[in-house]
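Written out below as structure tokens is the structure these notes cover.
Here the complex is missing a single protein chain, while all its other protein chains stay put.
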Amino acid sequence: MGAVATYLGNIRQTVSSIFEGMAVTASHFVRKPYTVQYPDRMPIRVQDTLPFRYRGILEVDLEICTGCLACERACPIDCIVIVAEKHPQTKSMVLSQFDIDIAKCMFCGLCSEPCPTGSIHHTTEFEGADFSLESLIRRFVKEPVAAYRPKKGPETDPRIAPILSRGMNFLTQWAQPGGEKPPADEEAA
Amino acid sequence: MARWPPDARVDALSIYAKAADRFAGKVLEVSDAKLDPWMVVEPAAIVEVCGFLKDDPATAMDCLSNQSGVDYRDRIEVVYHLFSYRHRHSAILKVKLPRDNPSVPTLEELWKSANWMEREIFDLLGVNFEHHSDLRRLLMPEDWPGYPLRKDFVEPLEYHGISTTRESPIIRLDAKKK
Amino acid sequence: MSTLKTEEMTLNMGPQHPSTHGVLRFVIKADGEVMREAIPDVGYLHRSIEKIAEKVGYHGFMPYTDRVDYVCAMFTNQGWGMASEKLGGIEVPRRGEYCRVIAAEFNRIASHLLSVGTMAMDIGANTPFTHAIREREMINDLIEELCGARLTFNYMRIGGVGWDLPPGWREKALAYLDHLDPILDEYNSLISFNKIYIERLIHVGVISAEDAINYNLVGPNLRASGVKWDIRRDIPYSVYPELDFEVPVGSGEFGTLGDSMDRYMVRIREMKESVKILCQALKQIPDGAVLAKVPRNFRPPAGECQVRVESARGDMGWYAVSDGTGYPWRVHVRTGSFAAMGIVQKLSRGLMIADLVALIASLDVIAPEIDR
Partner (left out) sequence: MQQLADHLIASGLFGAHPPRDLIYALIIFVLCLVVFMGIAFPFAAIVTWVERRVWARIQSRVGPNRVGPNGFLQWLADGVKLACKEDIIPNQADPRLFKAAPYLVMIAYVLPWAVVPFSSDLILADLNVGILYMTAVTALTVVGVLMAGWASNDKWSLIGGIRSAAQIVSYEIPAGLSIFPVVLITGTLSMQGIIRAQGWAPNNWFLFNNPFTFAAASILFISALAEGNRTPFDLPEAESELVAGYVTEYSGLRYLFFFMAEWGALFIIGAIVTALFLGGWQFPHLSHSRVVMNVLQLITFNVKVLSVVFLSMWIRATLPRVRIDQLMSLCWKYFVPMSFINLIGTALWVAIWPDGNPVAGYIMAVLAFVVLVIFLRRVIYYLRKSRMEIYVSPVI
């Protein structure tokens, strides 16, 4: 008797479970697809939908780079090369090279963390395909420039001020070691 | 925040004391390290000591949770992390081996999990496990020269004609050593 | 009387095979459809991460831990963070711990979704896979907003986390959890309770509790054999003691205790538990700092330690030796997949080729975690 019951039970379970499964799949005929039709059939570019913290291809704002080499030191794979020398006359730092090998970069964000001004930061850009490894090197210094010197008060130069405020805005996203919660969080909670 | 039960260290120390009592002369050293204390066992006696720790109902180390090798330049240590699911205590055993032809008996008979972990140590550190049933390289290719995790390991520049390194395409302008 | 001459067939499954997760290889000795033995051959994804650790320093190693197990990188982050903190004697702020737990539990759900989805696909059902991936995408979106990456998170730092929860994230996360719960039920009626699926998985690759412990199986694979053991509950770390959750164990309700179906069901139930943990953690999260003060040039005192983290693939043991310099002397990771892979050869004896696929999927083996 047990064998017959198992036999019939198997048939019943098979039919009922398939019935349920088919009901679930049938309900998907009237659900909206989740696909994002990257890249061409999108209302806005996908880069613009990405969150602020997105770690895309690195970008350097040379205007506010202090030449402190903190990013170069923090990079675990040495993909950043900075050459900064003291100018013999003016005694200010002069950046003569700031190269990032994007082919090597692993987008960990450790370089932008210690940056004092938010000069080196990640963008939401991720489409970086190119035809050779050499062309993936981002060279930010075209000709030697003087490094930025943080001022005591607020930045007054109208050319640099917006860039600096953007950089500092980037920095506030990072957790401050031992610091209090960033004020942006209070209003949300 | 209890990151580890506070009595874990006490447990471990009492286990070491017990083992040192029983295997006097074979337990070479019991450390009193601040974080995780350990005990050093004579290589030839490791199976005996571990067997005791496994079979004694008071210790009942039923699991070899981790086994790793460390190259200290003057010696190679194999570290055994034993764990007991029954008593929820752990013990750390070490054997110190010479760097030339390090060899220690296998624990495969006691814990099957030792099989692969010993193969990995053999592969990366070149420790020979005596009487191991299947001592082949696990991760590296069979014909790889040397043992990568040894401190004096130098990576060959090419393997079967394939280059193992890539020159950084960035040329430093000031030609400083980096 | 003449006997029919038969020959053992040696099949080479992998490294390029659709169902060997990542890059695995099995040398199968088969007698028709029935296997005599499947010998795993690993190492195709060996990137010598343990050696890299000795070269890049404590902070710099954090992004590399993502690559140890890229399916649940939060736990490898956490493991390395905890090991370094134990070596350096650093206390993580409570909000930091909560952030860690929240990120890690989201990652656990994502990892389990991938596991059960690919498992269904290995059994031949394609729809559950895309449904699971769809849910996983939503979690990835959340995590992306939290830390800027979808796969290699690098979210945690030694002493806390790199980013605090962004504004409005908590509400989004709670809304998502609210949505996930019924989806899991739907997933169950779609595939988990399907008779064909159950029949494919029960009595396949049965692991007894003794074997599981002896082979050092961890996490869901161990719990499926009936061992009620979870590092989060039994050797508590982080803020898990403050959270209330169950530890699901295999019951053998469909077939034998410790078979593939049990391992599958344990993962399904763990997702539900993770939803519970997350709801509590998101409600209880205190204010305060998320990152302890850790010097950039972190030099823990000489010593060695072992920490154990309950990752999605089970107890992940981090053994770290410090010599007092800024570079770890030795780091060793013992991962769940490594142990699970060791038992495949034993379990494969007498199974069918189709069962091997189910077995690997049910053990939730991730190739980079084996090879590191």
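So that you can tell them apart, the chains are marked A, B and C in the order they are listed, and the count of residues begins at 1 in each.
To be clear about the criterion, a residue touches a chain if its C-beta (ideal position, glycine included) is under 8 Å from a C-beta of that chain, and two chains touch if they have at least 3 such contacts.
Every value quoted in this text rests on a predicted model; they were computed, and no experiment measured them.
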item	value
Contacts of the hidden chain among displayed chains	A, C
Option from C:23, C:174 or C:353 whose C-beta touches the chain left out	C:353
Touch with the omitted chain, as defined above, among A:2, A:33, A:88 or A:153	A:33
Sites on subunit C contacted by the missing partner chain, in the whole complex	9, 11, 17-19, 33, 120-127, 130-131, 134, 179, 182-183, 185-186, 189-191, 194, 196-197, 199-200, 352-355, 357
In subunit A, positions touching the absent partner	7, 10-11, 18-35, 37
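The rule is short, and it goes like this: only the chains that are shown with their structure count from here on.
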item	value
Pair joined by more contacting C-beta pairs (B-C or A-B)	B-C
Per Cα centroids, the chain farthest from subunit B	A
Computed distance of Cα centres, subunit C from subunit B, in Å	23
Subunit B - residues contacting subunit C, complex	1-5, 33-36, 38, 62-68, 70-71, 79, 81, 85, 88, 92, 111-113, 115-117, 124, 137-141, 148-149
List of subunit C residues in touch with subunit B within their complex	42-43, 46, 48, 50-51, 82, 86-87, 91-92, 97, 211, 213-216, 227, 229, 234-239, 241, 303-308, 315, 317, 319, 321, 329-330, 332, 334, 338-339, 341-343, 346, 371-372
Subunit B residues within the subunit A interface of the complex	168-170, 172-174, 176, 178
